[in-house]
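What you see is the complex with one protein chain gone and the rest in place.
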Amino acid sequence: MEVTFYIAGAVALISTVMVITRYNIIHALLYLVVSFMALSVVFFILGAPFAAALEIIIYAGAIVVLIIFVIMMLNLKEEAIQQEKRWLTPDVYIGPAILSIILLSELIYIVSMGGSSGELGKIVDVKEVGRSLYGPYILGVELSGMLLMAGIVGAYHLGRQKKKVVHRFLEKIEE
Amino acid sequence: MNELQISSGLLLAGALFMLGLIGVLIRRNIIFMLVCVEIMLNAAGLAFIVAGSKWAQPDGQVMFIFILTMAAAEVSVGLALILQIHHQLKTLDGDAANSMKG
Partner (left out) sequence: MNLLVTPLLPLLGSFILIVAGSRLPKRMVPLVGAGSVGLSAIATLILGYRFISNSLTSIDITAWQWMDVAGFSPAIAFHLDALSLIFIFVITFVGFLIHVYSAEYMIDDDGYARFFAYLNLFVCSMLTLVLANNLVLLYFGWEGVGLCSYLLIGFWYTEEKNGYAARKAFIVTRVGDTALGIGLFMLFQHFNTLNIQEIATQAPQHWAVGSETAMIVSLLLLGGAVGKSAQLPLQTWLPDAMAGPSPVSALIHAATMVTAGVYLIARTHAIFELAPDALMIVGIVGAATLVMAGFTALTQYDLKRVLAYSTISQIGYMFMALGVSAWSAAIFHFMIHAFFKALLFLAAGAVIHALHNEQDMYKMGGLKKKLPVIYWTFLIGASSLAALPLLTGGFYSKDQILWLSLAGEHGNIWFFLFGLLGAFITSIYTFRMLFLTFFGEEKTHVHHVPGNGINIPLLILAGLSTIGGFIELPHSFGHFTVFSDFLKPVLPSISIQEGFEGIEWMIQLIAAGVAISGVYVAYVFYILKPGLSVELKSSAADLNSFFFSGWGFDALYDKFIVRPFVWIANINKRDIVDQLYEGLVWGANALNRVLAFTQSGILRWYIMGIVIGGILLLALGIVKG
């Protein structure tokens, strides 16, 4: 059980590193999908089958696909990759790396101080999750619904581009 | 079955979070930044699942569902904004939108 956890964790880490260092964005997104799948395995090990399923369906299946659609819509050419090459010079890594290492060490320190060790891996059923959602967390569910609706409306409105509508007789003259 | 320590799960979440953070800070392309934000959100969700698993309660997964919902809404709105930026500024450079400086 542990071994699976460690292997899946390693895969997730490596593929995440690949995500952040690729020049081609589609490559990065593919690595992202791999990372999500690895994490889904980790969720299974941790006894959360519902979460694992949702991770694949929504994260890898919907969100990443949405991003790929937008990229395709943007119609990026070869020069985009060259641009990324120019932007991602080695000296860019220094500052963020230092900061992140400090942050990570702090986190490790806090976690190791924690001292709570418990048995992980007990499976929590979908039924339980459902009962919890529609029980104590019903308000949260309703709010999430409203959030999604706001997201839809917002996305539609913000993505709109005003196009000049020219009468068809005038179209000919423009051309 | 050896016991899986909670610390390993949290460490994994932390490491993923840190990687996402590095990604946000080093990349200039907006879409990359959005992707790295997703990585960070995912890491946070992992931490919640680990906590829920420790107490063997569904609360962790419920929280993860909420995070997921929020991430979905955020990505859609974010992408719409990215489309607008691309349309206005003709570039995907995150540093190009700096007229609020000073």
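Letters A and B mark the chains in the order given here, with residues in each chain numbered from 1 onward.
Everything below uses one rule, namely that contacts are C-beta pairs under 8 Å (C-beta built on N, C-alpha and C of every residue); 3 or more make two chains touch, one makes a residue touch a chain.
Treat the numbers as computed from the prediction; the structure is a model and nothing was measured.
Set against the missing chain, the residues A:26, A:110, A:123 or A:138 yield one that touches it, A:110.
Of the candidate positions A:95, A:130 or A:145, contact with the unshown chain belongs to A:95.
Of the options B:33, B:46, B:73 or B:92, the residue whose C-beta touches the omitted chain is B:33. The missing chain lies against subunit A, touching residues 95-96, 99-100, 102-103, 106-107, 109-110.
Although one chain is hidden here, its contacts on subunit B can still be listed: residues 21, 24-26, 28, 33, 94-95, 97-102.
The rule is simple: only the chains that are shown with their structure count from here on.
Looking at the complex, you find that subunit A touches subunit B at residues 1-2, 5-6, 9, 12-13, 16-17, 19-20, 25, 28-29, 32, 35-36, 39, 42-43, 45-48, 50-51, 54-55, 58-59, 62-63, 66-67, 70-71, 73-74, 76, 80, 83-84, 87-88, 92-93, 95-97, 99-101, 103-104, 107-108, 111-112, 114, 116-122, 124, 128-129, 131-133, 137, 140, 144, 147-148, 150-152, 154-159, 161.
Every residue of subunit B that touches subunit A in the complex is listed here, in rising order: 1-12, 14-16, 18-23, 25-29, 31-32, 34-36, 38-39, 42, 45-46, 49-50, 52-62, 64-66, 68-77, 79-84, 86-87, 92.
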